[in-house]
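Here the complex is missing one protein chain, while the rest keep their positions.
The block that comes next holds subunit A.
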Amino acid sequence: MSQALRKVSETVWSEGEELEVLTFDIAGETFALEAVRVREILDLLPETVVPGAKAFVGSVLNFRGRVIPLADIRLAFGMEATKQTIDSRIIVIEFDIEGEATLIGIRTDKVNEVTTLAKTSSELPPSVGMKWRPDFISCLVKRGSDFIILPNLQAIFSTSHDS
């Protein structure tokens, strides 16, 4: 298990010792996504519920003429739903799903900044003492007294998972 995780972690940092990311908050935790994946940050848009879809991708929205799924990472991490605020945003990322470049919206409570994370301060997720599924996390990066979560999108979006 930890061997596999180490591999995942390696792939995130493969491009160098530093990683440029966009950080954002969901339910009080700070997450980060590789900045190169991010296509756009949107204000909340009217969304359309897809009956029968997995709750994790329960709705779609109109992203400039394209219909894209809106993913709720909270559900993957078993977090409480939070109320929409004036800071709520949707981050549109491009992600390969089964070889097909797909645009996906990610619901966030607040978008912070683009910043650079150093590999040296990253850690593998501990295999115990964590309430989240460890395979959904690529690594944790310490920053000050807190840490930033780099989610493993590949695992989260792999269509077989049924959260």
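One rule holds for everything that comes next: contacts are C-beta pairs under 8 Å (C-beta built on N, C-alpha and C of every residue); 3 or more make two chains touch, one makes a residue touch a chain; residues count from 1.
Keep in mind that, in the parts below, contacts and distances are computed from a predicted model.
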{"item": "Record-based protein name (UniProt) of the chain missing from this complex, from \"ABC transporter permease\", \"MoxR family ATPase\", \"Chemotaxis protein CheA\" or \"Formate dehydrogenase subunit beta\"", "value": "\"Chemotaxis protein CheA\""}
{"item": "From A:L33, A:V57 or A:C139, residue that would touch the chain that is not displayed", "value": "A:V57"}
{"item": "Hidden partner chain, touching residue among A:E17, A:E98 or A:E113", "value": "A:E98"}
{"item": "Sole residue of A:F24, A:F77, A:F136 or A:F157 that reaches the chain not shown, by the stated touch rule", "value": "A:F157"}
{"item": "Positions on subunit A contacted by the hidden chain, ascending", "value": "46-54, 57, 60-62, 64-69, 71, 97-98, 100, 102-104, 157, 159"}
